[in-house]
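Excluded from the complex is one protein chain; the other protein chains are retained at their positions.
And then subunit A:
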Amino acid sequence: MASSVCRFGSAVGRVLTKTRSPILLSLRRGQASVSYAQSLAAAPETRLTALDNGLRVASEETGHATCTVGLWISAGSRYESEKNNGAGFFLEHMAFKGTKKYPQTALEQQVESMGAHLSAYTSREHTAYYMKALAKDLPKAVELLSEVVQGCSLNEAEIEQQRSVVLRELEELDSNLQEVCLNMLYATAFQGTPMGHSVFGPSSNARNLTRQDLVNYINSHYKAPRMVLAAAGGVKHEELVGLARSHLSGVSFEYEGDAVPVLSPCRFTGSQILMRDDDLPLAHVAIAVEGASAASPDVVPLMVANSIIGSYDLTYGGGKHLSSHLAHLAVENNLCHSFQAFHSFYSDTGLMGIYFVTDKHHIEDMMHWSQDAWMKLCTIVTESDVARGKNALKASLVGQLNGTTPICDDIGRHILNYGRRIPLEEWDARIDAVTPRMVRDVCTKYIYDKCPAVAALGPIEQLPEYNRMRSAMYWLSF
């Protein structure tokens, strides 16, 4: 019976190939006419110009009707001291509360009337103020942004009001356990150094920062050579440069007393911080090692390695048929609610780790398998793992750039980190160059037999003792 079906099927196939056009039967029937490599090559070039005062202007003309334009500044919690930790975050709150030219209501009205979105973010090494608007509103957008950055009014009354907002935000942050866990991870991993500062700063600083502190902060860090005006969308580079010249030429490039702040290296400490609270339902645990810096050649193999471990949460479909081995184990043995492998890189250091959320009975197992996944990366990672990781990484890199805002953010951060925009083609080539041997060597360099930093929060009684976790960073059989 089966053999007759097979014979019939092959007969039909032969008939079809003889009579119909090959394209109908080919697998390529539904595909695009442009290949992946061609589309990467055809991506618009990011153009970069520098003004006289050192401020860089970069843009990518994508042909959208909208645009995102913003100022990316090399300033962040890493540049703050213990006394003014949180100044950048506070400033972010104050930024949209009025400038010298536009008081608050006028500023809001300007933005709203354009139908634009004005936002900002502060991270450890970067601060960004950006606006999403229609492409034709680019001049207005640049003007408003330059006002916000250069002419922030920092009204005393407003500062007092924002204090309570910041304090409330800090309180609310405590209930975002992922944020707490990761902040504590940084605090312990880079203890005693500015990298350990959280972006938000302690509540005492939120209470005590004065207008003068904020002014000092701006004067020390908002300097033209550390700024990038980035734009993406329906923008013309020449127009953008012209606007920058007219609005941002006045940004200072000199420091008081010629004291250029230099980022000193930050020491990583293998350590742990445990915040045990048995009343919380889930445990949040993060384990990390020192990673690569942004400009290091090891970045791409490490990104591939993280793609191999991947991420998972309960909403994933597919049951246990997930390609990441750790995810497969997580489902099969009910090890966790979610996990993600992360790698944050900064100008001269980085943090690479795994963060997971689980209930109190599976912490030990999840930690064991997470570290096991790391060990496998360092020792027996296979060709198929690496191929899968590379594809996942390429897909995520390309997929992330799905709008003018992500593209603009990408441009801003790249110029600050690397001095140029790294095009997708280049990322693609670097990813293709990764081999299993390279993944093994690079992972061994950063992970194998290194002291990890661990931060854990919640009902963490089951978390293994630090020395045991440290022992799991190498295999005796290797």
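In this text, contacts are C-beta pairs under 8 Å (C-beta built on N, C-alpha and C of every residue); 3 or more make two chains touch, one makes a residue touch a chain; residues count from 1.
As a working rule, contacts and distances are computed from a predicted model.
A single chain of the complex does not appear, and UniProt lists its protein name as "Cytochrome b-c1 complex subunit Rieske, mitochondrial", one of "PIGU protein", "AP complex subunit sigma", "Cytoplasmic tRNA 2-thiolation protein 1" or "Cytochrome b-c1 complex subunit Rieske, mitochondrial".
Only one of A:11, A:65, A:167 or A:260 touches the chain withheld from this view, namely A:167.
Touch with the chain omitted from the figure is made, among A:70, A:88, A:196 or A:301, by A:196. Of the listed positions A:183, A:220 or A:371, the one in contact with the omitted chain in the full complex is A:183.
Only one of A:43, A:134, A:273 or A:424 touches the absent chain when the whole complex is considered: A:273. Taking the complete complex into account, residues 86, 167, 170-171, 173-175, 180, 183-184, 187-188, 191-193, 196, 198, 200-204, 264-277, 280, 290, 349, 449-451, 457, 466-467, 470 of subunit A touch the chain not shown.
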